[in-house]
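The complex appears here without one of its protein chains, the remainder shown in place.
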Amino acid sequence: MVVPLHHIIAISGLLFTIGVVGVLFRRSAIIVFMSVEIMLNAVNLAFVAFSRYHGSVDGQVFVFFIMTLAAAEVAVGLAIIIALYRNLRTADLSEIHELKH
Amino acid sequence: MNAADILSTLPELVLTVTALGLLLLEVMGKPPRARFVWVALGGVGLALGLEFAVPSEGQFYAGMISVDLFTRFFNVLFLTTAAGSLLISVPYLRRTLEERGEYYALTLFATVGMMFMAKAHDLTITFLGLELLSVSLYILVAFYRNRVRSNEAGLKYLLLGAFSTGFFLFGIALIYGSTGTTHYDGIRLAIGSGEQLSMALTVTGFGLLIIGFAFKVALVPFHMYAPDVYEGAPTPITAFVSTGPKVAGFAAFLKVIATAFAFTTQHWWGILWILAAITMTVGNITALRQDNLKRMLAFSGVAHAGYLAIAIMVGSADSAFALLFYLAAYAITTLGAFGIVSLIEGEDESGLDMDSYRGLARRSPYLAGVFALIMLSLAGFPPTAGFLGKFFIFSAAIDEGYTWLVIIAVVNSLISVYYYLRPVVAMYMQEPADESAVAVPAFIVPVLLLVVLVALGLGLFPMSLVKNSIAAAGSLF
Amino acid sequence: MYNDFAPIPIFIILSVVFIAFALFLQHLIAPAKRSALKDSPYECGEEVEGSAWVQFNIRFYVIALIFIVFEVEVVLLFPWAVVFKELGLIAFVEMVVFLGILTVGLVAVWRRGDLDWVKMVVPYGQGRYAKLAQPQDDVDH
Partner (left out) sequence: MSDTLYLITLFPLVGFLVNGLLGRWISERQSGLIASLAVLGSLLVSAQLLLGLLARPAEDRLFVQLLFAWIPVGDLNIDVMYRFDPLTAVMTLVITGVGLLIHIYSLGYMRGDPGIRRYYAFLNLFTFMMLNLVLADNLVLLFMGWEGVGLCSYLLIGFWFADEAKARAGLKAFIVNRIGDAGFIIAMVLLFHQFGTLSMSEMAGKAEGALVGPNFFTIVTLLLLVGAIGKSAQIPLFVWLPDAMAGPTPVSALIHAATMVTAGVYLIVRNSLLFSLAPTTMATVAAIGVLTAFLAATIAMTQTDIKKVLAYSTISQLGYMFMAVGVGAFSAGIFHLMTHAFFKALLFLGAGSVIHGLDGEQELGKMGGLKHRMPGTHWTMLIGVLAISGIPGLSGFFSKDEILWGAFIWHDGVNWIWLLGIMTAGLTAFYMFRLYFLVFHGPARWPGDTQPHESPSVMTIPLTLLAYLAILGGYVGIPEALGGINRFHHFLAPVVISYHTAIAAAPNTRPLELLLMAVSTVVSLGGVYYAYRIYRVQPALAEQLARRLRPLYGLSRNRYYVDEFYQAVVVRPFQKLSGLCWNWFDVRAIDGLVNASARSIARLSGVVRQLQSGLIQHYASLILLGVIFIMLYITMG
């Protein structure tokens, strides 16, 4: 059975939306971070689908780069969250707002 | 990959090797750290020299990057900015006992990222350059581990940056889905020949692409991170963050529009029209009430992004040239502004408010003179470079019939003068709290000279930059 | 057609054998000092049962983020391995460069002591570098 392209894109869109909602509504910095990763994975899914549709591997190569980026971002993100946690003893985004106005 | 490919990215390679070397030197702990900056500056200088000594032209790495006058213009600008920010950093890092090899290495990595953004001729490389730049900056912003504000700024930059990257990537995915390629020329060909899945898909993808760029250059409403990040970051990094990504973002944006999406203007110019208008207005109006110099300059940066967005939207060769000229003037003057702010800044991030500038003209007349010059240039007073930049952009926009947007921009630039003059009035018209002169470390002096050269020198004798920007913009169209 | 899938069972068998062999070898060589801690799953000193809302030791994150970086390099090795034969020497050089860059990172991490569970004092806080020494923020380790 071949899954039609637009089904996969719809799933990808849905996944992306879940990620966006997660970013907007979760208060833990870590979970927000995971939500961003969900967004990126949604993009990966779209790339793979399009890549197969077009019969070119460019899209899949892009997926590798996105995965690498995701890893790098997680590494840096975790480091920053840890540093912040050491100083503030919290990773709750609603409590991190010293810089404003 | 062949020799020509390597030659075409020689400056980037040199910088990368220098950066890796600095990382190793740091962990080996061998030479004193005080020498690191010279290694870094040597790398930048070598890259700058190679930019001229080994010029290449054309597409390389199987069309992934293209090198021409446009990329050379920006590489020179990026390298100058990097060198300036390195120089500004040294006294600050030493004062706060944070001089470490990673700092210089990350600055160089970020510079490489910017250079690839300008050279990219394929969305893959654009994306990689953007992320190399962004990730390095996330770390740099949060570099002062023990400062809560630095951490917070880093976290905000990172989370929001990653968030906007999500949209950016989804945009690339849609463009790829519609046209079957991520290569700039391929995209244009697909759009031009109609061999795309659907125009709607392509344009939607481009709309999402705008978000990525808009975030990097801080257009309203994607700008919210900017003031917080600029304020929280260590001041020399603020200098870098407020110039590098903005210039690189506009460079890549302009190149993508001019080469890949030239045929789709009618679908999206209105977006940029509105974004430019609200960006200028929000940036300027918010800046009016800022007492913290870093925040004020942050909002001023937002406002300038608005003017620059006009040039992007107009999309003519004239406006591209205006954009390049404006970017060069903006980047160098802003760098200098933050450089001076970092000098006035006291211990524990104090001394950033307007009051700290009282009577600076009496304490350090030359420093005050340069700062006043920067403010006048940012405000667009003739005969500074800032005035010319605005003039070029406005007249390019009028030529294409965007009269109302220009009127909005003019009114905005008039509002902006108010907050740019506030520090000038404080420096010249108010009594200093103490009479001691501000120490100006030798590292900053070249930056200040460069600022004077650009703000006033290019205002009076703009020909060299005008010619180069026209040639650079010409290689895009 | 089934021949196309022949490598798969072979790989499965091989991996089982390889792991069994490694375990056996370890059993022969490694000193065996049993303790309650070592018998616990994951051997990491954390309770494995109870609420998920406990705070993990912050050091896990440090290890995790170093792990992630090196884990992802493998992702890039796979496509490289697929086309390695066609591209030949250039591909080899490119991968060496890539791994070389990662090695620089590894060296940096190692030298800085981030691979140690109990972090050593960074060695250049003293002597001629004393002026540049960073304030020690690792007291909570």
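Structure notes:
A, B and C are the chain letters, set down in written order, and residue numbers restart from 1 in every chain.
In the analysis below, a contact is a pair of C-beta atoms (placed from the backbone, for glycine too) under 8 Å apart; a residue touches a chain by one contact, two chains touch by 3 or more.
This structure is a prediction, so every number in the text was calculated from the model and none was measured.
For the chain that is not shown, the touched chains among those present are A, B, taking the whole complex. Touching the chain that is not shown, out of B:Ala214, B:Leu293 or B:Leu352: B:Ala214 (per the contact rule at the top).
Of the listed positions B:Leu97, B:Val410 or B:Leu453, the one in contact with the omitted chain in the full complex is B:Val410. The missing chain, though absent from the display, is touched by one residue of B:Pro32, B:Gly270 or B:Gly346; that residue is B:Gly270. Even with one chain removed from view, chain A keeps its contact list with that chain: residues 20, 23-25, 27, 32, 93-94, 96-101. Residues 155-156, 159-160, 163-164, 167, 200, 203-204, 207-208, 210-211, 214-215, 221-222, 224-225, 227-228, 267-268, 270-271, 274-275, 282, 285-290, 361, 365-366, 369, 381-383, 387-388, 391, 394-395, 398-399, 406-407, 410-411, 413-415, 417-418, 421, 424-425, 428-430, 460-463, 466-467, 470 of chain B touch the missing chain (whole complex, contact as defined above).
Just so it is clear, only the chains that are shown with their structure count from here on.
Judged by the touch criterion defined above, the protein chains are all mutually in contact, each touching every other.
Separating the CA-averaged centres of chain A and chain C is a span of 23 Å.
Chain B and chain C have CA centres that are 37 Å apart. In chain C, the residues touching two or more other chains are 137.
Residues of chain A found to touch two or more other chains are 61, 72, 79, 81, 86. Chain B makes touch with chain A in their complex at residues 124, 127-128, 131, 135, 138-139, 142, 145-149, 151-156, 158-159, 162-163, 165-166, 169-170, 172-174, 176-177, 180-182, 227-228, 231-232. In the complex of the two chains, the chain C residues touching chain A come out as 58, 61-62, 64-66, 68-69, 71-72, 75-76, 79, 137, 140. Within the complex formed with chain B, the chain C residues making contact are 90, 94, 101, 104-105, 107-108, 110-112, 123-124, 128-129, 131-135, 137.
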